[in-house]
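This part shows subunit A:
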Amino acid sequence: MFLKEYIKDVVGGVTSLLKGMRKTGYYFFHPKEIITEQYPDNRATLKLAERFRGEVVMAHDANNEHACTGCTACELACPNGTIKIITKFDMTPEGKKKKAIDTFIYHLELCTMCNLCVEACPTGAISMAQNFEHSVYDRNKLTKKLNKPGSKVREGVE
Partner candidate 1 sequence: MFSLEGITGTVQNWLLNTFNPQVALLIECAIVILLAISLFAVLGLVLVLMERKVAAHIQIRLGPNRVGPGGMFQTVADTVKLIMKEGLTPDLADKFLFNLAPFVVMIVAMLLLAPIAFAKNFQIWDINIGVLYVSAVSSLSVIGILMAGWASNNKYSLLGAMRSGAQIVSYELSAGLAILSIVVLTGSLQISDIIASQQDGWWLFKGHIPVIIAFVIFLIAVTAETNRAPFDLAEAESELTAGFHTEYSGMKFALFFLAEYINIFIVCAIGATLFLGGWMPLHIGNWEGFNHVMDYIPSSVWFFGKTFFLIFLIMWFRWTFPRLRVDQLLNLEWKYLLPISLFNLLLVTLIAILGWHF
Partner candidate 2 sequence: MNSVPLAHILFVSTALFCIGMYGLFTRRNIITMLMSIELMLNSVNINFVAFNKYLWPEKLDGIFFTLFIITIAAAEAAVAIAIIINLYRSHNSIDVEDATELKY
């Protein structure tokens, strides 16, 4: 019957709308469900996953020594040309020439945090850090030198 169908239409439609309104109304009156994170304010309590890939860093120990031998495996592994390694020849105490890094240049602006360089590194010299606030006013600041001045390769790392 036409009228019955019509009324069923109206009632069914209104019920479905009211159901939706009940759901949104529930959230309106339950502020505990709010999931907003107040980002710059909660920096202190911000927990990042330990595997989060923010930038490539090179670990230096207390003696200002790192594990990079300058083998350029990371440079080859990188798909974007993010890493550039400049090597030099050091004189060992025995008087032999030894290859070592002069500068480990890391272009953060090119990096996509794919982790291939870290995977490729045979000595575990570089790793991914959790820092993610990279914005700067000068693009040149994104080109970083990872080995600290005066650092040298750790003894026994080949």
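The candidates were selected such that all candidates are chains of the complex that A comes from, given by their letters.
We take it that a residue touches a chain if its C-beta (ideal position, glycine included) is under 8 Å from a C-beta of that chain, and two chains touch if they have at least 3 such contacts; residues count from 1.
Values in this document were obtained by computation on a predicted structure and should not be read as measured data.
Candidate 1 is the one that touches subunit A in this complex, out of the options 1 or 2. Residue ranges on subunit A touching candidate 1, taken from their complex, read 10, 17, 20-21, 23-25, 27-28, 31, 33-36, 38.
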